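Sharing a structure here in structure tokens format.
Not every chain is included here, but those present sit where they belong.
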Amino acid sequence: MDHGLLAPAWAATGVAELVDDRALLTAMLDTEVALAGAQAALGMIGPGDLASIREAAVVNRIDLAVLAAGVRATGNPVVALVDQLTAAVDPDAAGSVHLGCTSQDVLDTALMLLCAKVFDRIAADLAECARLLAEHVARHQDTPMAARTLTLHAVPTTFGLKAAGWLHLVLDAAVRVRAARAALPVSIGGAAGTLSAYREYAPATGPADRVLRLPALVARELGLPEPAVPWHAIRTPIADVASALLVTTGALGKIAADALVLGRTEIGEVAEAPRPGRGVSSAMPQKRNPVFSTLVATAARQLPPTAAVLFASMAVEDERSAGGWHAEWQPLRECLRVAGGAAANAVELVRSLRVSPERLAANLALTGGALVCERVNAVPAPLLGKAAAKRVLAEAERDGRPLPEVPARRVPGAGLGAADYAKLLDPADYTGVAATPARRVLDRHDAEGAR
Amino acid sequence: MDHGLLAPAWAATGVAELVDDRALLTAMLDTEVALAGAQAALGMIGPGDLASIREAAVVNRIDLAVLAAGVRATGNPVVALVDQLTAAVDPDAAGSVHLGCTSQDVLDTALMLLCAKVFDRIAADLAECARLLAEHVARHQDTPMAARTLTLHAVPTTFGLKAAGWLHLVLDAAVRVRAARAALPVSIGGAAGTLSAYREYAPATGPADRVLRLPALVARELGLPEPAVPWHAIRTPIADVASALLVTTGALGKIAADALVLGRTEIGEVAEAPRPGRGVSSAMPQKRNPVFSTLVATAARQLPPTAAVLFASMAVEDERSAGGWHAEWQPLRECLRVAGGAAANAVELVRSLRVSPERLAANLALTGGALVCERVNAVPAPLLGKAAAKRVLAEAERDGRPLPEVPARRVPGAGLGAADYAKLLDPADYTGVAATPARRVLDRHDAEGAR
């Protein structure tokens, strides 16, 4: 059994329980009951049969090990489930269990129910992440820090803009999660998408296409939409789930990647707030490892390849692929767990994130003005010419002199007074229009948070 | 040089030329010119400088090999491009080239331009695919065929429904391609997303935030939207491109997978129409290989792992990642080529697809009624009880007798006359409500094709 000892991406986040075998069983039983309910509404089975099915469809009556054996014997867990469920109902109702149905209808619908549960959890966690990040953005709109490109100090930016980028990503993810959640369809197609057996069991009286109402009725029972077409081998729904989860984990992984860099011993600009027992090492008493960042980074590394299986299973043969369909299930579950775990851990990461204004300032000052070289280059450029300014700066670097001193010396007529020059060299004065996109993202959060 | 000898996914489709180095160079030059145009509009550079830049920004003046060397020397092709462009403009205009800009702004914007071109091509090809498929759906709404699940005959379906599934997928892809196309943003952020250097070069008079109009102006020049935030390290746009391409190739790959199965020598239900030189083998004169299906299937196998790189590059450190950003470029190009090639080849696949009603009918009859076992099971079930009916059928199979004979014998009182029974056993009469989803997809095509 799997408690998550090898799954830092989701261990102890509560997400695994939403998609474990017991949860799947519940969802499969819910699907069988919803089907029976819809069929009773259409007069395909009697109310007594429905009652008997509903009563029998209890998780604890089903032996999961038998279902697992059934997976090996028949390729999916539904055949064995139907056998057990049939045995559990009143004998008179046996013929009404899983009536006209096919394994894939039950399993695909159940998987969509699991997706819905995890998506709801993720949506809530992303909303909380966003709320916490918005505070960081607001608080640090004017906190300058070194922007880094290709690992090196580049120019100044603000911590507010950095956090705004994180928030923007989280809002992007939330949009995609909400859209994917709303589109999760039930699967009611029968053996090959024609509803043929369902139709046989529809009552002889009445219009022949009464069965066409069946998918919508099942969908209503389960709170999911009706699909436009049977999708046993038309797998856009799975691809859309994958895309939404990928953006989620990618977005959160960006936050973790930044937090890991900024929290390095030598940088120290952020840290996860210590708590008893958190981040401790079995060997090194002084360490407080950035655990949540590590857990989220783990998720971000794992999801893209895992999700690739889901996209690959779009291109499958026949009305039900031998292997293409089956290959989706465990990776889909793993994607849900990993992305769900990432969202849960990202909340804790963002909540526990402590920013050190001292270290931000110290690092900003570390290179003695090199950070504003770009600006120094810019301001005298109209006077010196761009190429000449570039050469001057290159010389300065080669000679090891503090770069910003040079142009002033070389451009005596540039009309820059000492105070102008000092301002010019102040990284805190060179954050461009960082406040604008930060503000824009806060506005977006205000607008979308209300959804 | 790469003509596509190893790239069946896109060779000779004309897509590679949309994204090759020359096309990229064009797009980078377009970006530099658009930037200069926007800066001229803002008074950041003079009209003469703009004219000089526009005149110099000619593909043939730039040495691609020097740019490639620049990639190895500086990590991207823009530094060397700017050097060459600067050398090519009027010396007075040299200072106005790439003013305040950063390599990533140019390269990311250029890549979005390439995406736009390929997306437009894909959209057109998907529309043509859809049109051709709609004809198949309409023509074959009532053509029964064997549905296959896990490689075996399952129950009857119609070729119309099969084609409707393909069409639905193509429409799904088209929706995603259009949405992704419309969202491709320019990148105008400056060294670290603060527009800082751009701002320095903005004229001293006027409001300080005049530079805030710069991204929108560049976007207007290039016909792409302005981003909400600088996205150097906020990579949702790339993930969205990847998702749209994955759905495209997955959708088309489904068609190819089915065509390959249905065209097998023993099945023969479809074939790609022969043309001189097409599908010939170097060894076997009798063969007409299903080339377009093979080419599309190739694309569908290649895309998911290639696209995984793009999703992985969402989770990167800093304002510009060392390696995370760079790892996107070639896979992005390859994804565009592969998906674009798949769309081009899918048009030919669908256009050349010939359906054999004779083989459809012959295969439908192949199993002597086993295809309608489900129905036979269904109809007497109310009389026999489901479990009993199942046993009867199992016995029949074990004994090797034609299955459908059995229940009638066993259910003498079932009131089925000989004609009823013959109808019951006719696969063509057991296609359920296959016509309904097929009709629904045609309606969707009518509604969305007008876009």
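Letters A and B mark the chains in the order given here, with residues in each chain numbered from 1 onward.
The working rule: a residue touches a chain if its C-beta (ideal position, glycine included) is under 8 Å from a C-beta of that chain, and two chains touch if they have at least 3 such contacts.
Just so you know, these numbers come straight off a predicted model, no measurement behind them.
Colleague: Total subunits of the complete complex, with 2 given?
Modeller: This structure file describes a complex of 4 copies of one sequence.
Throughout what follows, only the chains that are shown with their structure count from here on.
Colleague: Report, in degrees rounded to the nearest 5, the angle of the rotation taking chain A onto chain B when the C-alpha atoms are fitted.
Modeller: 180
Colleague: Which whole number of Å gives the spacing of the CA centres of chain A and chain B?
Modeller: 23
Colleague: Per the contact definition, I'd like the list of chain B residues that touch chain A in the complex.
Modeller: Within the complex, chain B touches chain A at residues 75, 86, 94-95, 97, 100, 147-151, 154-158, 161-162, 164-165, 168-169, 172, 190-201, 209, 211-212, 228-230, 232-236, 239-240, 243, 246-247, 249-254, 256-258, 260-261, 297, 300-301, 303-305, 307-309, 311-312, 314-322, 374-375, 377-379, 381-382, 385-387, 430-434, 436-437, 440-441, 444.
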